[in-house]
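Questions regarding the structure given below will be posed in turn.
Of the protein chains in this complex, all but one are displayed in their positions.
Labels for the chains are A, B and C, by order of writing; each one numbers its residues from 1.
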Amino acid sequence: MEIIFPAVNIASIAPQLIVATFAILALLVEVFSKSSRLVFATCLVGLFVAFALSFMQWGRGIPYENSLVAVDNYTTFFNALFAIVAIITMLLSLGYVDNTGIDTGKYYPLILFATLGMMLLVSSMDLLLMFLSLELLSISMYVLVGSQRDRWVSSEAAIKYILTGAFASGFLLFGIALVYGATGTISFTKLESLLSGLTGEGLPLLKMGVLLMMVGLGFKIAMVPFHMWAPDVYEGAPTPITGFLSTGSKIAAFALILRLFNNPFNHLFSDWVGILWILAVLSMTIGNVAALLQKNVKRMLAYSSIAHVGYLLVAFIALSTRAMEAVVLYFTLYAIMGLTAFGCITSLTSGEKERLKQEDYTSLGYTQPVQAVILSVCLLSLAGIPLTAGFIGKFYLFSSAVDAGYVGLAVIAVLNSAVSLYYYLGLMLRMYALPGRFAPVEVPVGSPVGKIVLLLLGFSILALGIYPSPLVGVVKGAVTALSAL
Amino acid sequence: MVEATGLFNKLWLVPAIPLGGALFNCLLGRRVSNLVVSIVSCGSIGLAGVMSLLLFNALLKLPPAERHIELSVYNWIFSGDFRVPIDLLLDPLSMAMITMVSWVSFLIHVYSVGYMRKDESFARYFCYLNLFVFFMLLLVLAGNFLVLYIGWEGVGLCSYLLISFWYERHSAASAGLKAFVVTRFGDFFFALGIMLVFVQFKSLYFGEVFPRAHEVLTPAMATWIALLIFGGAIGKSAQVPLHTWLPDAMEAPTPVSALIHAATMVTAGVYLVARCYPIFQLTPTALCIVAIVGLLTAFISASIALVHNDIKRILAYSTVSQLGHMFLGLGVGAPTAAIFHLLTHAFAKALLFLGSGAVIQALHEEMDIRRMGALKGYIPSTCWTFLIGALAMAGIPGFAGFFSKDAILHATFVNGGMLSWLIMIVTASFTAFYCFRLFFNTFFGEKRWDSHVEHVEHPTQVMTIPLILLAGLAAFGGYMGVPHALGGADKISSFLAPVFPPAHHTDGGSPSKALEIILMAVTSLVALGGIGLAYFFYIVPGGRETPGRLQQTLSGVYKFLSNGWYFDKVYQVVFVEPFLKAADFFWQAVDNSVIDMAVRGLAGFILRCGEVVPKLQLGLVRWYALSMVVGAVIIGYFYLR
Amino acid sequence: MITANQYLMVGAILFAIGVLGFLTRRNIIVLLMCIELMINGAGLAFVSFCRQMGSLEGQVFVLFAMVIAAVEIAVGLSIILLVFRNRATLDADEMESLKW
Partner (left out) sequence: MENLFFYIAAMLAIVSASSVILQRKVMYSVLSLIVTLLSVAWMYAMLSAPFLAVVQVILYAGAIMVLFLFVVMMLKYEKTETFRFRPGLLWCLGLVAAIAFLIEIVLPLNMTESLAPAATALAPGFGSIKSLGSILYTQYLLPIELTGILLLVAVVGVALLSGVKKE
């Protein structure tokens, strides 16, 4: 028997390959050089090259008949997005990791591995590759969450994350098994062609499989009722990793869900509408309500990120092209907002002392003006105040839901946004509360690189709130690839 | 409609450059020296000004019918078929406005460099000021109602920020708040008007609303929309009865008063009505109301200005009065005259305010004209430029204000009737009188300064040069609109004519040259009479006692005027106190029972949930796993059913 | 005759036992082992489907699932060691400083 090796088109997965190569290269650098700066530089270069490559790939989709990897605008868009998210995470980590007992030589390569997992997750066209890249992402994240070895909360977050995460991926695996059993294939394209002919009640086996897969993926995006791990893990993880987790990891899994329900499982979606309707309401409400009185800022933002999943689901339910555009646009905007919010907390760390409590933020506007201003912009944006990116994002989300006839859901979402104002503006007002008789004098904290990155992020929140059209155009291009399959 | 080409494609630069300046000053202003801040802020406005001149030149080369350029900069939101584009519109009206706004702003910026040189918050000041210019340019260049509204609210915000710029002063903070609340009251109507426009036209785009206005709108609907829009204009342009905020707004630094509360922002209301003129033309009722409000405002505030002693408040009331003139012009069907007056008034009033700023600084923050005098010898350049401003304001033939005011008065006589013309003649005499009362009291007579003024501070070069340039504009700016009756070409009218369809207004060709010349002569004589009276009262030796005696004999009138016709008092009695009482009553009676239970109950319930819900996070792994499994089971039950 | 369906049932039961153990036990090492049970249940399901349909993809999947299991266990056990070093406990119920 002769084995014919497949013709591998290296160029098609160039960004992913570059990320993997540079991660391994960085590990080698770590072994042979003592400088963790060099490791950092290697990783950064790799991400920039990957970003540039995905930039060049834009608009040059490769048709995929039997390929495991989709190379289309959707993938390319997310490759670029994840590269940027990873770059920002790394730059924000600078200074923070050195003070908090993290082994930087392995920390940065692991960020790259997690990024690789995200990229492959969004580009996978096969349940096997999907499962493997999800695991690559998750396992890198487990380690990163626990990377502050000397802090108990970090270890506790890591053990909670890996236990619940592995539990969830068990569900995912069993779900995949049932889907495979019901259809006899694990390829998205074949699944789609098989399922498009499906009529009537549908197969219980298949439905069960999709349900269990949604448990596993719902865990990843922290959707109610699979959200419970999120506040604990977000609180315990090193702050830059919290940002990474709440943006990159969540977006990757959600982007995959988008692809799943647009292509292979499109015909099963009608059964999910009612369920997702309720889950969206629950996610928004539980997230926002639980955030109301949080004393810990990281935990508050964690709950708010659960609420944001709810907002995303509001549009996702519509599953129209317009809704997909809205969701992908919101991914991008939420990535910026999440990174900014957690980046500000990172940047406010002095030595080992982190500002986690609400009290630590009293009158911050007078002692640490730069971070306070950026955090305020970010909070306004998260709350969806006009002229910020968050408003544009929410406008698109809710209007596409209304457009598809889910007026009630959109109303609930708007009411939830109103509730969320309480805690976002509460924190903001706290930062600008007048200091007491003796204004505290503080040395400005935060690494200069981090501050510059934060300034850029804050600026882009405003810029995208005023002039979102270019981004919207790009997002439209990305989503066409999704529906063209 | 002409698509933007060539230079017109760069139209967006006009507002964008000041925005860039504002961003620079906001982000880096505190890091760099004041010199850099001044160069950036003045330079950005100057560039915008140059840009507007280039555009002006390009626009003049087009045939008049094609002077209507639209530029859709980008779509702010486009989701499905819902679009919110950022449209700009350049036509003679907005052209005239941006040229005036950018250049007057430029001069005031330059002046501010000198005026604010010692202030700690130099960069903050210029950041606000540049931002204001951005919003103002956006407002006048807007091509749809939404952009206009953004600019409208933006200038309001900047005005509020600048009024309470010295926020340590209680009066400044409360004046800012008053301006904010009162103008917001007007804005509420404006927003309603915009919504009504959207409901009627399914569009906010000027190019779709105005040409179709006479088809779509019934007269009643046109009246409603026009009145709602005019409500916004009343608030912003400080017309009776919402004029009370403007005198208080004088807490702002004087250049701000010159820029925002005299030359530009307060004229936005006039601009708005002029912009929406196609709608107003459909409804004689609304035009009549505009005219009446304008007439009343012009008269009432001119009368108040007669007796005030605070130099800036006199000018503020004068501004309100002149804005009234403009609305009267709009109301009696002479929009070009109104816009003409808007321009000449901007020059003259900016000049007067800047001059008063120099006076105030010279005497170390002294604002009471009773404690001034004899400054001619100390700050002569200010004195002579102030004189030109006062002459222009009083409407002395040859100066800018004369031509524009005359155009309005003429239209009033023709369309508004004898009575209103007579009122305006009286107002003209008031105007001339208070301008020169101010002038003579400030610069002539004997020294009446406070003892603490040891030396008079001289304005620096950067302050004087804008004064001189503005004086030039105030003196000669009127020649762009010399009426046909005097053998002029009335260029401004023919320039603005494409914006206002000629069929409905009458200020172009006059029925009789002789009548126009007679009217002019009457106005001029009345103005000269006012000046003469002021001269007699304040310069002629012994005349000084006359005002005092008058004050005693007419003490009722005097009190009535100096209290500003009791507007604030009436508001206090009619609105504020009953409101507070009612609120008190409701607090006692209703709040405890119904509303309390509803509002606080709901809010309290949500907050209680905020306590309970997170308690569901037990922190236990198996609890989290349990919630997943239970979730899966419940979802599965409904899904597989 | 034993059909592949019955193997599938065994797989499902193994999976459910894993879930049950995960929900009721407190020792974190046992929790990891419960996850192993779940993965094996899924593996059995895969292989029985393969047998039924005569396709190999399921077997390939199981092979990869084993690798994943190995990796998860390796990382999981090292996190357990980390936890044990910090708190000297393996009781999942004692890891509740992060809550509410």
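In this section, a residue touches a chain if its C-beta (ideal position, glycine included) is under 8 Å from a C-beta of that chain, and two chains touch if they have at least 3 such contacts.
Remember, predicted model here, so these are calculated numbers, not experimental data.
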item	value
Contact list for the unshown chain, restricted to visible chains	A, B, C
Residue among A:Arg149, A:His267, A:Arg430 or A:Lys476 that touches the chain left out of view	A:Arg149
For chain B, the residues touching the chain missing from this view	620, 622-623, 625-626, 629-630, 632-633, 636-637, 640
Touching residues on chain A - with respect to the absent chain	1, 3-6, 8, 13, 20, 24, 27, 34, 66, 68-69, 103, 105-107, 109-110, 113, 116, 120, 128-129, 132-133, 135-136, 139-140, 142-143, 146-147, 149, 158, 174, 178, 181-185, 194, 198, 203-208, 212
On chain C, residues whose C-beta touches the chain left out of the figure	1-10, 12-21, 23-27, 29-30, 32-34, 36-37, 40, 43-44, 47-57, 59-60, 62-64, 66-71, 73-75, 77-82, 84, 88-91, 93
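Throughout what follows, only the chains that are shown with their structure count from here on.
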item	value
Farthest-lying chain, centroid of Cα atoms versus that of chain A	B
Between B-C and A-C, the pair with more C-beta contacts	A-C
Distance from the mean Cα position of chain B to that of chain A, given in whole angstrom	47
Inter-centroid spacing, chain C versus chain A (mean Cα positions, whole Å)	26
Computed distance of Cα centres, chain C from chain B, in Å	72
Interface hub residues of chain C, defined as touching at least two other chains	22, 28, 31, 92, 95, 97-99
Contacts with 2+ other chains: residues of chain A	159-160, 163, 167, 171, 231-232
Residue ranges of chain C touching chain B (in the complex, touch as defined)	19, 22-26, 28, 31, 92-93, 95-100
Chain B residues touching chain C - in the complex, by the definition given at the top	614-615, 617-622, 625-626, 629
Residues of chain A touching chain B in the complex	159-160, 163-164, 167-168, 171, 204, 207-208, 211-212, 214-215, 219, 224-226, 228-229, 231-232, 271-272, 274-275, 279, 286, 289-294, 303, 322, 325-326, 392, 395-396, 399-400, 403, 419, 455, 466-469, 472
